[in-house]
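Take a look at the following structure, please.
One protein chain omitted, others in place.
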Amino acid sequence: MSLSREQLAMRVARELQDGYYVNLGIGIPTLVANYVPEGMNVMLQSENGLLGMGPFPTEQQLDADMINAGKQTVTAVQGASIFSSAESFAMIRGGHVDLTVLGAFEVDVHGNIASWMIPGKLIKGMGGAMDLVAGADNIVVTMTHASKHGESKLLPQCSLPLTGAGCIKKVVTDLAYVEIADGKFWLKERAPGISVDEIVAKTAGELVVPEVVPEMEF
Amino acid sequence: MSLSREQLAMRVARELQDGYYVNLGIGIPTLVANYVPEGMNVMLQSENGLLGMGPFPTEQQLDADMINAGKQTVTAVQGASIFSSAESFAMIRGGHVDLTVLGAFEVDVHGNIASWMIPGKLIKGMGGAMDLVAGADNIVVTMTHASKHGESKLLPQCSLPLTGAGCIKKVVTDLAYVEIADGKFWLKERAPGISVDEIVAKTAGELVVPEVVPEMEF
Amino acid sequence: MAGFDKVVGSYAEAMAGLEDGMTVIAGGFGLCGIPENLIAEIKRKGTRDLTIVSNNCGVDGFGLGILLEDRQIKKMVSSYVGENALFEQQLLAGELEVELTPQGTLAEKMRAGGAGIPAFYTATGYGTPVGEGKEVREFNGRPYILEESIRGDFAIVKAWKGDRYGNLVYRHTAQNFNPMAATAGKITVVEIEQLVEPGELEPSQIHTPGIYVDRVIVGSFEKRIEQRTVRSAN
Partner (left out) sequence: MAGFDKVVGSYAEAMAGLEDGMTVIAGGFGLCGIPENLIAEIKRKGTRDLTIVSNNCGVDGFGLGILLEDRQIKKMVSSYVGENALFEQQLLAGELEVELTPQGTLAEKMRAGGAGIPAFYTATGYGTPVGEGKEVREFNGRPYILEESIRGDFAIVKAWKGDRYGNLVYRHTAQNFNPMAATAGKITVVEIEQLVEPGELEPSQIHTPGIYVDRVIVGSFEKRIEQRTVRSAN
């Protein structure tokens, strides 16, 4: 069975380490915050200028001046800091964020990522995504392995305009966990009950398959 | 009579306007703060990160964490702000300071200034002087017109390594007030009792002398 | 300190001098920390052909979105403009130009503009449409693109507390782009919630020193929330 949204978030959460500063993109990446392992602490960075993002506010805490990068009302944890957008992207661009998780339309064997623009459709903008992928050493992309029509999103070469070039090393899809190195995809884990054959069939870019591909455990 | 240090400061002070943010260099420029005209307010910027520098502290106010760019203990006026060196030079480099006053070894008809380095002597460093002359639109240089040996400091071309190129338009010396434009010095005022002949004799760069050269009044 | 008293009495005075074709840099992220009354004044004035530099363009009916209603905006420089049906309509009709700029690059372009830095290199956007036509240069074996700074004829800023000298403090995440915008306007206009006496703000806790600010006006704010997300109290 391909992974659910929650399972994707759970698998990504295993990339967390105690003391990590983490930036989570909108959508599935946001769910990762729900699966921080017991006894581990991470601090969430929101690129509009908040380090130490907390849960949504109660009705009593609601404050228009306290939002996250998704423009949702949020709270701050104890020990949070709040700063300007220039300072926020100094952190991001300067490589101070330990882990960045974001969605994508496509990735390729060169570590390229396309996530912000589909020509012919309305272009809404890249927001902070280009800065995030350019600034982070440690990025996890999470997305479905193939489109609804079965077209692979793990390509020899991205077909859509890029968000960043040569910056992606880790991809968690609903079928597999794949790493990118030396111009190839490297199959590391498969979703429970998903066959290697299915993953191979749905991976358009060159995929290196080891003899044993462990199943993810949840 | 050539101007005293205090008179130099008084003449420079006439360049002040109400509401000006002003950076005063070490030495005679610092004295300008003593001659702010009655009813006029200026705010002093100290490039180590203080806008709104006040007088020296009393013994009771003395605080090692409160100094100016000359490393002297100072106070802050009401409404002052304190910030980092990067912010301080953002102000300076970005042209937000209304008037900068500094000393020099030489200036020339091209608006070049040399103020920080005499080859063969020990080089102590330029501090913030290069940023100040590059960032300000409105700079007043104050110095003696000639060296103790009678050598002019207003030259066709600076002989010493520059602090900044093409940035000086106003020079107050102990003999005269001179402006720089179109590759020439323009004599605007003379010190009380100083003859135009003496100024001409002590100005090595091309000097335009109008028919009437008013005397400075104190 | 008469020469430093920057408080003006009306929004008309606050935006005096704004003319057709000018560039306006605006603080705010989404609807958070936007100078909502200064924007409303631009609508009232009817100034046209404006280039607006702002991370977003408000929503239909609020924030910068209201300047679309009478087609006052010629060009937007933004990182994300997806919250606005009228924007989409004018963009598709070719009535509006948009220069999409990565959020961090946009923040840095404003800061650089205010700080006298005409251009800087960044890895952001290299190899993407953002990098097209821009100079590429390697430092330590990595390619970077050259980005030029931005300055505006006006900057419009929203702060929380301010004094007559223009010293400002922002509240929570309403800070966002406001401090950089404040440095980058030839004329910087700030609307504040609360006017305090000079000296009330702790000098080392001032976010924007008054030297960057030309005009201050005290306003009252709707502070509309874009995404109201709450949890139950227990």
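Every chain is named by a letter (A, B and C) in the order it is written, and numbering of its residues begins at 1.
As a convention for this text, a residue touches a chain if its C-beta (ideal position, glycine included) is under 8 Å from a C-beta of that chain, and two chains touch if they have at least 3 such contacts.
Model, not experiment: these values are computed from the prediction.
J.: Give the labels of the shown chains that the missing chain contacts, considering the complete complex.
T.: Across the whole assembly, the hidden chain touches A, B, C.
J.: Looking at the full complex, which residue from A:41, A:58 or A:159 touches the chain that isn't shown here?
T.: Once the missing chain is taken into account, the touching residue is A:41.
J.: Of the residues B:62, B:118 or B:208, which one touches the chain left out of the display?
T.: Answer from the full complex: B:62 touches the omitted chain.
J.: Would you mind spotting which of C:144, C:165 or C:212 touches the chain that isn't drawn?
T.: Residue touching the chain left out of view: C:144.
J.: Quick one: which of C:35, C:65, C:116 or C:131 touches the chain that's been left out?
T.: If we include the chain that is not displayed, C:116 is the one touching it.
J.: Residue-wise, where is chain C in contact with the chain that is not depicted?
T.: Chain C touches the chain not shown through residues 108, 112, 115-123, 137, 139-140, 142, 144, 148, 169-172, 175, 203-205, 207.
J.: Need a quick check: the contact residues on chain A for the chain that isn't drawn.
T.: So the residues of chain A touching the unseen chain are 17-21, 40-43, 45, 51-52, 76, 78-83, 87, 89-97, 134-135.
J.: Against the chain that's been left off, what residues of chain B make contact? List them.
T.: 46-50, 55-60, 62-68, 70-74, 76, 82-86, 88-89, 92-93, 112, 117, 122-131, 134-135, 161-166
Operating definition for what follows: only the chains that are shown with their structure count from here on.
J.: Just grab the chain with the largest centre-to-centre distance to chain B, centres being mean Cα coordinates.
T.: A
J.: What's the distance between the Cα centroids of chain A and chain B, rounded to whole Å?
T.: The computed centroid separation for chain A versus chain B comes out at 55 Å.
J.: I'd like the Å distance between the centres of chain B and chain C, where a centre is the mean of that chain's Cα atoms.
T.: 35
J.: Could you state the distance in Å from the CA-based centre of chain A to that of chain C?
T.: Roughly 29 Å, centre to centre.
J.: What positions in chain A touch 2 or more of the other chains?
T.: None at all.
J.: Counting only residues that touch at least 2 other chains, which ones in chain C make the list?
T.: Residue numbers touching two or more other chains: 111.
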